[in-house]
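A single protein chain has been removed from this complex, and every other one stays in its place.
Chain lettering (A and B) follows the sequence in which the chains are written, and residue indices restart at 1 in each chain.
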Amino acid sequence: MFPLAVPERTAKPRDRGLTHIIDKGLGCHAITDLIDTAKNYIDIVKFGWGTGPLTGGLDAKIELLQKNGLKICFGGTFFEYAYVNGLLDKYTGWLEERGIDLIELSDGSIHLSLEEKLSLVERYAKRFTVLSEVGSKDVNHVVAPYKWVREITRTLEAGAYKIITEGRESGTTGVFRGSGEIRTGLIEEILQDLSVDKFIFEAPQKSQQVWFIKQFGPNVNLGNIAASDVISLETLRLGLRSDTFSEFHPNSVDVTDAE
Amino acid sequence: MFPLAVPERTAKPRDRGLTHIIDKGLGCHAITDLIDTAKNYIDIVKFGWGTGPLTGGLDAKIELLQKNGLKICFGGTFFEYAYVNGLLDKYTGWLEERGIDLIELSDGSIHLSLEEKLSLVERYAKRFTVLSEVGSKDVNHVVAPYKWVREITRTLEAGAYKIITEGRESGTTGVFRGSGEIRTGLIEEILQDLSVDKFIFEAPQKSQQVWFIKQFGPNVNLGNIAASDVISLETLRLGLRSDTFSEFHPNSVDVTDAE
Partner (left out) sequence: MFPLAVPERTAKPRDRGLTHIIDKGLGCHAITDLIDTAKNYIDIVKFGWGTGPLTGGLDAKIELLQKNGLKICFGGTFFEYAYVNGLLDKYTGWLEERGIDLIELSDGSIHLSLEEKLSLVERYAKRFTVLSEVGSKDVNHVVAPYKWVREITRTLEAGAYKIITEGRESGTTGVFRGSGEIRTGLIEEILQDLSVDKFIFEAPQKSQQVWFIKQFGPNVNLGNIAASDVISLETLRLGLRSDTFSEFHPNSVDVTDAE
């Protein structure tokens, strides 16, 4: 490897600086490529929404990822599906059989009162590492900042490991506007009393990744990264792409992309 | 596999509920991944426009797909190319040598009177299963609904198996506006007297897939699906993604994405 002089990056197993990718059904050749080229840059592989249970060869894929030190998480929609169909015990048992210790709890598609959600977080935090998602999947449903703060604080108290802020595969909802633009005021308000390290920000678009890195440094936790963008994201974290080059190199050019 | 309780889906070989994907030159590792993860969800693999004859290792790829039960079709532009260059006999012979029994007839790039097109459909319907495309590739060329209906009715009478409605790889023409929005009035008019099962709707964008599934159910025929979106589309058909979750789960949240 070329001897790079780059900003300090945490190493695996990390607690901060996490890269959480979204997979929508990659096969084993693609997964092998991902491991060979980028395994040190990936912490969690999420099988997006309900794609996991539909993916052929799933168990071989899980094994391949696990033996290479990549943690697996099924998408929140699969949890919600299990919840509304009375299959939660089957779901959690099924995860445990596969040695999966992460679970994402969300309510993007179902109605769940805060109390119900907190009680689920509490219950599963005893057996799993819980990722709990906040924010609506619906671009038209904007939640007031004080409600975000209240829900997040109580969810962490209930035992969640990290909070995932909703962005979808597209990066057009939750902490983003429909255009993909970041609701910066909302994020400021949320982080008034809470550590940025408690969050995984879903940020599938490059401009969003750039914003979070400029704001919170190379070791911000970012989620819903496309598999094909993992190395690109790592270059952004390390100032090896023009968009963040000037963050780490004084007297260089500040670049704004049109994306 | 996790025991899912999902809407009824047709099984292969299907006559309805078809997923028709567009390939623009995948190699054998990617095709193997696709087969391993999703072969039950794919009915037809189209080698888009003229990419097929330029793809290295084509015959090995064809064999790999065929022995795994995936039907192959070359893009309409290749047919049109053969037509204007006086190579139709060579083209159809070449397909038959490879055991390909699907043929797409289209006139997106050439001038063909309706009578000529119908006579080609009639001629090739004797040797092939004919997919006949309607709708212009040109975003500025909008055809009146009554002309769509007349052309479609006569094409089916001439022996076409299914009608493909043009959408391109991008989903920005034919039954869509340049923005990707669906021309719903046009589709309503077309389906007044014709069964939805006679159509394969090219619908490369997620929002388009969602619309067709909400309108016509899980077993609507959809085309020009990106290889990387096959499992995602299957989750939409089965209510395992938030966009269609509420279709199949009463009392859940109706989600609108910005895409």
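Keep in mind that, in the parts below, a residue touches a chain if its C-beta (ideal position, glycine included) is under 8 Å from a C-beta of that chain, and two chains touch if they have at least 3 such contacts.
Because the structure is predicted, anything quoted here is derived from the model rather than measured.
Student: Have a look at B:41, B:78 or B:124 and name the one touching the chain we're not showing.
Tutor: In the complete complex, the chain left out is touched by residue B:78.
Student: Would you write out the residues of chain B that touch the absent chain, in ascending order?
Tutor: Residue positions of chain B that touch the missing chain: 24-30, 48-51, 53-58, 77-78, 80-81, 84-85, 87, 90-91, 94, 108-111, 136-140, 168, 170, 172-173, 178-180.
Student: Identify the residues of chain A touching the omitted chain, counting contacts across the whole complex.
Tutor: Considering the whole complex, chain A reaches the absent chain at 1-5, 29-30, 32-34, 36-41, 228-232, 234-235, 238-242, 245-246, 249, 251-259.
Heads up, the rule we're going with is that only the chains that are shown with their structure count from here on.
Student: Taking the mean of the CA coordinates per chain, how far is chain A from chain B in Å?
Tutor: 34
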